Structures are given as structure tokens and as C-alpha cells.
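Please see the structure below; I have some questions.
Every protein chain except one is present and positioned as in the full complex.
And now, chain A:
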Amino acid sequence: MLTHSFKLVTIIAEPVLEPRITTELRRLGATGFTVVEGRGQGSRALHAAEIPGINVRIETIVPPEVADRIVEYISKQYFADYEVIAYLSDVQVVRGEKYRRAP
């Protein structure tokens, strides 16, 4: 089957940042995203959730240039003050046009 190379961007963040980050993802060129909630602890463990230890994992599949923009934005905006990590992985998808915003 014909597949296309894309990037999977994974962002794990304090829940309070979810609305902000997901809004920004769309602005930066992502066509969609998935959010899951989970438990965990990072190196700081000081976030302000009502229930301690809850994090959100936000994932989006995007073209490489969009992935770079997203990671750069997240690192500039949030790494200093918040408990946030972001990483990229290579993925192969069918229906490549689904993950590319029409110019």
C-alpha cells in the first residue's frame, strides 16, 4: 500500500494548557489532534491540577515543516515555566492529503 512520510508530534503538558496548545496547533498548520488524559510525574511535579499527577498528551500528525514550527513554538512559549515535554517521531500514513492543510 502506498504510504507517505509524516511527523507525529507528541506534547505532554499540564492540563491547564490544553485549550491554549490545541488552539495554537491549528494556527500553526495542524489539521487535527487527539488529546488523552493520563497520570504521571515529571522532573518538577508542581503543576496546579485539582487532582495531582494528571497530565494531557496531545498528538498530531503533520508535515515535517509544520512539526518544526510546533516544536519551536512550544519550546519558546512553555518550557521555561511549565511542565511540558514535546517530541517528534516518524510515521507512515495512508491518505497523506488528510494531514496537509490546503495552502
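In this text, a contact is a pair of C-beta atoms (placed from the backbone, for glycine too) under 8 Å apart; a residue touches a chain by one contact, two chains touch by 3 or more; residues count from 1.
Keep in mind that, in the parts below, contacts and distances are computed from a predicted model.
Missing chain, UniProt name from the options "Substrate-binding domain-containing protein", "Permease", "Protocatechuate 3,4-dioxygenase, alpha subunit" or "Citryl-CoA lyase": "Permease". Even with one chain removed from view, chain A keeps its contact list with that chain: residues 14, 16-17, 20, 46-52, 54, 80-82.
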